[in-house]
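The complex appears here minus one protein chain, its other protein chains still in place.
Up next, subunit A:
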Amino acid sequence: MRLNVNGKDLDLGNIDETTPLLWVLRDQLNLVGTKYGCGVAQCGACTVHLNGAPTRSCVLPVSAVAGQKVTTIEGLAAGGKLTAVQAAWVEHDVAQCGYCQAGQIMSATALLNRNPKPTDADIDAAMSGNICRCGTYQRIRKAIHAAAGNTHE
């Protein structure tokens, strides 16, 4: 089957189509920025964009996304230039262990794509699917507001 990941059309060959997208990305395509946290769509560490919408890849059979556009954390920084969200994450020193942050950034990016000036309540609603065990929520909020400012500059 075929998949479009980060703008590239890929032939996955003869694959077990029940495999969740997460493990295709990590094991087969070596795109390991997308993380395994819970396997039951509870923690959001596996968040990718499916046709631009934030999606939990750990419970999504790869057969369900054949021919569709998948974007992972590796696909955000086009030409090596960080996006406004990634740059805000660096500047505001959001990460502690960093394990959840790819998923957080994918959710935040999707939020800002559809709502360039989110309120705190918008952020709460959009980011509640992503757990940060280290508790960096205050900085995630600040970084999203900062990135929102950036996109309007």
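Definition applied: a contact is a pair of C-beta atoms (placed from the backbone, for glycine too) under 8 Å apart; a residue touches a chain by one contact, two chains touch by 3 or more; residues count from 1.
Here, contacts and distances are computed from a predicted model.
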Looking at UniProt, which of "Phosphate transport system permease protein PstA", "Isoquinoline 1-oxidoreductase beta subunit", "Response regulatory domain-containing protein" or "Protein phosphatase 2C domain-containing protein" names the chain we cannot see? "Isoquinoline 1-oxidoreductase beta subunit"
For the chain left off this view, which of A:37, A:54 or A:118 is in contact with it? A:37
Subunit A residues touching the omitted chain (full complex): 16, 19-20, 23, 26-28, 30-40, 42-43, 45, 72-74, 76-77, 82, 86, 89-91, 93, 95-102, 105, 123-125, 127-128, 130-141
